[in-house]
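Dropping a structure here in structure tokens format, bear with me for questions.
Missing here: one protein chain of the complex. Every other protein chain is in place.
Lettered A, B and C in written order, each chain numbered from 1.
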Amino acid sequence: MIDAQNVSKLYNRSVYALRDLTLKIEKGDFVFLTGPSGAGKSTFLRLLLREETPNKGALRVAGRDLSRLTTRQVQAYRRGVGFVFQDFKLIPRMTVLENIAFVPKVLGAGSVPMRRRTFQVLKWVGLQHRMNAFPLELSGGEQQRVAIARALINDPVLVLADEPTGNLDPDLSLEIMNLFREINARGTTVVVATHDRELIRQVGRHTITLAHGRIVENE
Amino acid sequence: MIDAQNVSKLYNRSVYALRDLTLKIEKGDFVFLTGPSGAGKSTFLRLLLREETPNKGALRVAGRDLSRLTTRQVQAYRRGVGFVFQDFKLIPRMTVLENIAFVPKVLGAGSVPMRRRTFQVLKWVGLQHRMNAFPLELSGGEQQRVAIARALINDPVLVLADEPTGNLDPDLSLEIMNLFREINARGTTVVVATHDRELIRQVGRHTITLAHGRIVENE
Amino acid sequence: MRAFRYCVDEATASLWRGRGASLLAILTIAIALFVLSGFLVVSSNLERLIARWNDAAELSVYLADDISQEQRISVDQVLARNDAVVAAREYLSKADALRRFKRDFPDLATTADGLASNPFPASFEVRLRAAHSADDAPAKLAAQLRQTAGVVDVRYDRQWIERLSSVADLCRLMGYVLGGILVAAAVVTVTSVVRLALYGRKDEIKIMELVGAPIGYIRGPFVLEGTLQGGLGAGLALAALWSAVLVVRSREYQVVDGLADFSATAFLAPSLAALVVTGGMLVGCVGGFIAARTPR
Partner (left out) sequence: MRAFRYCVDEATASLWRGRGASLLAILTIAIALFVLSGFLVVSSNLERLIARWNDAAELSVYLADDISQEQRISVDQVLARNDAVVAAREYLSKADALRRFKRDFPDLATTADGLASNPFPASFEVRLRAAHSADDAPAKLAAQLRQTAGVVDVRYDRQWIERLSSVADLCRLMGYVLGGILVAAAVVTVTSVVRLALYGRKDEIKIMELVGAPIGYIRGPFVLEGTLQGGLGAGLALAALWSAVLVVRSREYQVVDGLADFSATAFLAPSLAALVVTGGMLVGCVGGFIAARTPR
């Protein structure tokens, strides 16, 4: 599914965020990405969303070279990926419901099945009672769950989650992880960046540890 | 230091974020505020910063009734409080250094002692090498540490931190907590809202647990 | 179709949500277009006025004192035949000419009375058609008249017409300059208003791009919002202008009697009004497009 060959990412101030990263993630895998703050976890996920392109090396997802996509292809590719952002990235002027259903709606999903699907994901993350609230009216953990719900609505083939439980208490974190596991069981590839060693221990899956932009452990 | 009498907070959509909260926090205390997502932790801290006022009850900090302050008094009060926001609230157009030194600078701190002080806090949070970066060029954990540094620069009498380690790995989290403990040892009152039970266990202090806007445990 | 409905919904909702900012944008556009089309009204009325003044251009055909009845009639017929050029003609006898001289120069009236004989010739005073007052048809007519028996002299007021058309030229020149400046002002204003309004939305656009929304859906509403703002602004400007015209018309105010008649002030021609609205929408559309293209 994911095939990174000698990928390096260097930001403008000559900070190497990733250095010569080579790794393979198979279709259907559930992978934890961990490492200290500033290790390059978010950067790797950002490359996978094609928010950035690598300065060196090739990154292929499902056979496509991400550096070689046109703007339109990028949009289509992103629609197949569910992304949970570290800083949520909700649209403040839209309600919870609108934030979640935005992309399927503009893609022309029928309104009845879409509504049902939206309720379903909202229930998964335990937010059905807040569906008409605006993001700024939600607690940190609630916003995070909206971000998770948005990532799941489209039945993506790849779910990328950046610190999806940073603002959640341990019980809720485990619930969300079970949700990801459930989705993974249905064949979706899942990559989760997290600091929460406790969580990794409890879920216990393939874990890649980064430090200073390099892989230090892969098991 | 903090004296809440029957404080209730109700947001526009008739959601009770806090209900009849009565508690006292002594000067020099180190208090953890915990509880599930949406329990009202951030709301309580926001009341303490006077970002919001309670709908019912009285909230006094250092003898001042927070509902009775003029705009100018509010600004002065806030300068005595160090606040770490759950969503960081850094100013994107300012560098790390400017973000941290902004308030002391406008208050007329001499530029030499201020520079020394700024370097000191940046070193505490381990970010001296990124001081000229802009917030959007930082990883999540780095931004969080900048927010912590800003809260500490003014030698505040009260430090309020909302999920200050949500984006940090366990080792860094413990380091930051040690920093708070150090400050606390010098007489500053510290209130930290967190989900991280592991951290609370390790630091082991006065812990107030909220659920649905009420205190369910206070020990 | 679905895309279009989505854009319309979004754009109107956004206009409504940000009504403070939108109102300011619309007002700014309206004022720019008001001044611009106000200029158009003034200039078109001025042209009409100049045309009317041109109309007043005259050809004087002086007749010999000893002209015969037949000769006079034949001169009259030459004028009648040339009715493509001649708007009106009036016969002024020697007595009439003396009276007119006395009226125009009252301080010389007594002097004129002291004269033994009436020195003023009889004449035909000819009003030319406006359409021809600038080309050489009147000159040809003058030449023809000069050869007609009984005509002493033909005085054709070229200088007066040339002065008028140089005034008209100047008006037009000022019009182009002022019009150009104001169109530039409108474009800059709309673009800046739309862009500035969108600076506040760049995060939103970024998020939409990151979740894979199709480009049309990201930009469409902004373009449409700009277009709507432009159209509304233009409509407002025309409404304001129309009231201004009504106010001017109602004034009982005549300067230099007969030269300017305010009650006849004309509004913009329908096609010009449509052009203003279309122009406003186009400018808004372009502004919205530019703004949505480069949100960073």
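Miscellaneous remarks
Everything below uses one rule, namely that contacts are C-beta pairs under 8 Å (C-beta built on N, C-alpha and C of every residue); 3 or more make two chains touch, one makes a residue touch a chain.
Source: prediction; values computed, not measured.
Touching the missing chain, out of B:3, B:20 or B:51, is residue B:51.
Of the candidate positions B:24, B:93, B:116 or B:181, contact with the hidden chain is made by B:93.
Against the chain not shown here, subunit B presents residues 49, 51, 71-72, 74-81, 83, 85, 89-93, 102-103, 105-108, 150.
Everything that follows uses one rule, which is that only the chains that are shown with their structure count from here on.
Ranked by separation of Cα centres from subunit C, the top chain is B. The central chain of the assembly on a C-alpha centroid basis is A. Remark: subunit A and subunit B have CA centroids separated by 29 Å (rounded to whole angstrom). Here the spacing of subunit B and subunit C, counted between their Cα centres, is 68 Å.
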